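One chain of protein is taken out of this complex; the other chains stay put.
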Amino acid sequence: MQWETVIGLEIHTQLATRSKIFSGAATAFGAAPNSQACAIDLGLPGVLPVLNAEAVRLAVRFGKAIGASVAHRSVFARKNYFYPDLPKGYQISQYELPIVGEGQVQIVLADGTVKSIGVTRAHLEEDAGKSLHDDRLGGGGYSGIDLNRAGTPLLEIVSEPDMRSPQEAVAYARKIHQLVRWIGISDGNMQEGSFRIDANVSIRPHGQMRFGTRAEIKNINSFRFLERAIQFEVERQIEVLEGGGTLVQETRLYDAERDETRSMRSKEEAHDYRYFPDPDLLPLELDAAFIVDAVADLPELPDVKRERFHTQYDLGEYDASQLTASRELADYFETVARASGEPKLAANWINGELAAALNRAELEIGQSPVSAERLADLLKRILDGTLSGKLAKQVFEAMWSGAGDADQIIEEQGLRQITDSGALETMIAAIVAANPAQVEQYRAGKDKVFGFFVGQVMKESKGKANPQQVNAILKRMLAPSD
Amino acid sequence: MSLDASDIEKIAHLARLAIAPESIERYAVDLSNILDLVARMDAIDTTGVTPMAHPLHMSQRLRADRVVDSDQRELFQSIAPLTEDGLYLVPKVID
Partner (left out) sequence: MQNKSIAQLAADLRLRTYSSVELTRHYLERIARLDPRLNSFISVASDAALAAAERADRMIATGDAGPLAGIPIAHKDIFCTAGLKTSCGSRMLDNFIAPYDATVVERLSAAGAVILGKTNMDEFAMGSSNETSYYGPVKNPWDPTRVPGGSSGGSAAAVAARLCAAATGTDTGGSIRQPAALCGITGLKPTYGRCSRWGMIAFASSLDQAGILARSAADVACLLDEMAGFDPRDSTSADVPVPDYVDALDDDIAGLRIGLPKEYFGSGLDDRVARSVHAAIAELERLGASVREISLPNSMLAVPVYYVVAPAECSSNLARFDGVRYGHRCAHPQDLDDLYKRSRAEGFGAEVRRRIMIGTYVLSAGYYDAYYLKAQKIRHLIADDFARAFETVDVIMGPTAPTTAFALGAKLDDPVAMYLNDIYTIATNLAGLPGMSIPVEPVDGLPVGLQLIGNAFAEARLLNVAHRFQQVTHWHQGAPAGFE
């Protein structure tokens, strides 16, 4: 049987506000337990929620960024269930009328294919607190509840079941992650829980229209885990079905240490959330001015920029998508491309040498020791023939370790390429003369020996000889004398 | 509308209320009577009527994003049944 994987994601992203969504307590990460939980966050009797305008503004930005309609009227509802990290016994969320309606984003796969993924909706809600398990608490048998996180503003972004592989799911999650940071609505910090993913995974025989029974994998906090969790879950489901079993709709947890998903027994009990409009909060009505104002300073969006890089700079889709992974990277690229006048070379260097160096050092583009201007200067020296590609890499490494700008390094370390044909001919003639046996072999048809001579020239020139010129001179000098 | 013992048990569980077996019958009678009262609503045709969740015909007001609440943990936990190291304690939560 050929199986098709169907994946939809629900992403909770923490909105970058100073205070909580319904209270004036701080949202800062890492405070002492319950020191940032005010009376409202604790659900003390008689307290009331008042909505944070900034959370609304950020949600509107997201809606506009994915081309979705932003609801002029949306409603907050209560989702009722008992859990110790949920102080009021209900979560204030949006149910029937969310603030952001249908939209879409584009993902670019490794082969350059562009695919649209539908976003069903995005809605505002409050986060819950945290349960801590420590056997020392209360002498054992207790969990500790920290409500600092309770009331933190979240935007829950729900996708259509449009993804067909773990790789597509990762590309989509990365895309949303890129976008929320791009438009400045979230720091996207996954370690701190600012960006959490739930994956709905099902399989069905190829060609079948109806969806299979899905499992919801909760609270995945890295892209790598997302891919592995889905991979494992798909294999598990295939195994169950091919073994003649049936799947149950359930909530599962990904265990990164064992690299498996397992059923969350405590959540198996049928949920009945008893949603109803929150009577403490009137309908949220946004006028055109609020929306216009919220998006007035939206930057050029990543898809638009990617498309522009593709057409304006003639870059491949994949290169263009890599370069628009973040706003900082895209800006870096454009600076280098403009200053050097050679966008393709800029793209190759940024996606190649620079990306590798950043990766090794675990740095973000904003922390790069080589600025865009300096990289552009380096590329100019390639373009004017001062440096060969190989020399340029040497110069780049020196720049990376703080040895100054390209020209300084070229000067100080004498890395200028030797392009003086006379000098090169003298050097090469001497090498040819000193190796008669190899000359003989070459002339007898052993083409590989040519590489030996290139090596000798490079050794002699300390790598500075212009490779194209070396090739041409060698070919001429090694040609059988008639 | 009449509720039976299993309905009562299910509702009591959803509402997290312990319920003594001997009182289930009484709950079933009381709640069924209340639902009979409520069933008078059925006399009215509400086709096309918009539900009204709230008496105020106003839009929701928003507040500025300012941190105005400072740490009052000590005060808040002075009325808590069981705390340790700033945490509220509950019987172990199993995920």
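In order of appearance the chains are A and B, and numbering begins at 1 in each one.
The rule is simple: contacts are C-beta pairs under 8 Å (C-beta built on N, C-alpha and C of every residue); 3 or more make two chains touch, one makes a residue touch a chain.
Here the structure is a predicted model, which is why all the values come from computation and not from measurement.
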Q: Please give every residue of chain B in contact with the chain that is not shown.
A: 3, 7-8, 11-12, 14-19, 27, 30-31, 33-44, 46, 49-56, 58, 60-61, 63, 72, 75-76, 78-82, 88, 90-93
Q. Residues on chain A that touch the omitted chain in the whole complex?
A. 39, 42-51, 78, 80, 82, 84, 87-90, 145, 272, 274-276, 279-282
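Convention: only the chains that are shown with their structure count from here on.
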Q: Between chain A and chain B, tell me the centre distance in angstrom, where each centre is the average of that chain's C-alpha atoms.
A: 41
Q: Enumerate the contact residues on chain A facing chain B in the complex.
A: 17-19, 23-26, 32-40, 42, 44, 50-56, 75-76, 82, 84, 131-133, 137-138, 141-147, 253, 264-267, 272, 274, 276-277, 279, 281-285
Q | Interfacial residue positions of chain B with respect to chain A in the complex | A | 14, 16, 53-54, 56, 58-69, 71-73, 76-77, 82, 84-95
